[in-house]
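Some notes on the structure that comes next.
Omission of a single protein chain aside, the complex is shown with its protein chains in their original locations.
By letter and in written order, the chains are A and B; residue numbering begins at 1 in each of them.
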């Protein structure tokens, strides 16, 4: 069984294995301990995933049906179930097998996005984009992903208003309200740790779209996906991380994920004021990942498969503008760098970029950053497909889904789950 | 004929009974007199509803067809008609029979929302959310309601820009523009009376989602619906209204609606500075509703079926912070209150809450406030279903609706209405 089919067998059989019997109260304890110590048997959970119980009336009802289903050995379609076991909180939660599974689905999403008049896979599902700080790029790519799969979106760009100083509602109360209106929450927050708080509270899946200086796991996933798509492998790759390595959460998350592959070598190239911090270096060492610091971008570029450039973030320098200006101009990816790079190598960047990559690099086939941005769409489509019920097998009978009689409670109470 | 079927027979036969012949000019007079003196025969109109004429070309065309239909005694499907007779402006417009009808539909919405991959009942309809002040909670629940029924939404969170000081467009002009782009308008405005002005202007239904210190009728509906859902009855209930009774429009609207039921008793529990005003007390007395004021939350809690807590609104106290702090701490629903409450009783709150209900109350089954928020979805689904044409009977032939030939003008001019 391939990793991808394993991934989906998880969501297909969720009713049978009953992992949601895990008590909500135990999930709440997670806040006081490393939450990834919890183990589950779902692929997404190998390195730690929140298991959610459904204590609500609705949840019990689903459980009951799933149980009946089990006895009857009928196929466990999750139509109308509208919940899932997993949240996406931090890059470290994914193990190598899960990453492979996600990437396999992401690749299949490329053909759905490119060739169809729109998939109807997630028809009837609502995603709430709960953004406590603006991030149009991230929001658009999530919303595009949902809509490309036939789902719909509730948008809140100004979610801060929910918890305004004047009104003072807690994040937890907001989540309990929003989960009543949607099937999955994609949240961007200004505070580190907000995503896990939301996930513990919600009875629907939560995807972290960036929580302050904390994590931005879907960016990390799309970065690794892009490396695999562009270079064709992850084991044995050579990656140069360039620019602001102290403040950039993308390079930090990427380092965590690369450590899951074998024979990886990472080069750190950054101005002195924004060097990679020791925690990442120690982590890489502990995982047996070779790394070195270098001040010579040209030499690193000539050796690497990937030159991962980042923006020097002016806002981190406050009034020390002279330090910023010095750091900013130090490592620029331009035609000279392209000249020493290998033919198969690529330039990546999380965007937006200023002048740390010159515009004349854009037309070189090795400029991968816009393809990288596009890969964010595929990764998010794959995550949404996994985290919401899987209609694929029903697609041939899709008109049946709109036969309202099927949703009449008296039909549902009897044999809906065995009808197909 | 049950109240609910009566409710829908109204929208089914609208073309036949021609209520839209009522002149627009008479509707305009409403601004100078109590508009709920107007009577109509639709269930929503028993206690006063705006009747709209369709003076436009489009309206005339529809009339013509409906007339033909009448002669032929064909079923009066309202496909493509895209208008309705009613607006939702204030809580008082609903009589008891109408409330029952709405609640019956709302209950049916619970199973649609829970069990299906999305209803297509309102497919092809567009709701404009015209919000002149932000209210993410209300907006999201309306938009979720529309999308759960297969409809779509045009969102304007910053509708004030329409009428900016620089440009100075009137509300009426804005409505005349927006009605051209949508099928129903859900409006939030900062001025009392804005909703009725919009309703008089628009040739499509208008739902008031709060107009300044005025009305917020859908909140009142969901409150009464929640009481019936939680307690199982409305006649004979005992309700304690707690907190800011002077400024809270929710408790005021709720008092109006409770007066429509028999043998109701209301307790007012509030700090002295924010006591219930005399107009409501007089109204209740005039309707024969028993009420009393009390300073003893524990005693009231022990007697009531519903403890309806509200937030003390800091913004009403301006610089009198000491008065605010005193009022705020006075009546808190906590474990002590839960202990004296009856087993079947519930705690409600319109949300957001600060600390007027302690967080440890949340896990008690009698904490109904998040279920109450969810009920807002069902009530709004029911209102949208009523106020937009009813496709249910066509659901089995839904694929015919997408046969473009049917929409070719030459077909439409002949016999579209009798085709089904």
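What we mean here is this: a residue touches a chain if its C-beta (ideal position, glycine included) is under 8 Å from a C-beta of that chain, and two chains touch if they have at least 3 such contacts.
Because the structure is predicted, anything quoted here is derived from the model rather than measured.
Touching the chain that is not shown, out of A:111, A:192, A:272 or A:285: A:111 (per the contact rule at the top). Set against the missing chain, the residues B:105, B:145, B:178 or B:383 yield one that touches it, B:178. Among B:88, B:102 or B:159, only B:159 touches the chain that is left out of the view. For chain A, the residues touching the absent chain in the complete assembly are 111-112, 114-120, 134, 136-137, 140-141, 143-144, 147-148, 152, 155, 157, 311, 314-315, 351-354, 359, 370, 373-374, 377, 392, 395-396, 398-399. Seen from chain B, the chain kept out of the figure touches residues 58, 61, 79-80, 82, 123-126, 128, 152, 154-159, 161-162, 166-170, 173-174, 176-178, 180-182, 391, 399, 401-407, 409, 412, 416.
Going forward, only the chains that are shown with their structure count from here on.
The two copies, chain A and chain B, are related by a rotation of 120°, based on C-alpha atoms and rounded to the nearest 5. Here the spacing of chain A and chain B, counted between their Cα centres, is 38 Å.
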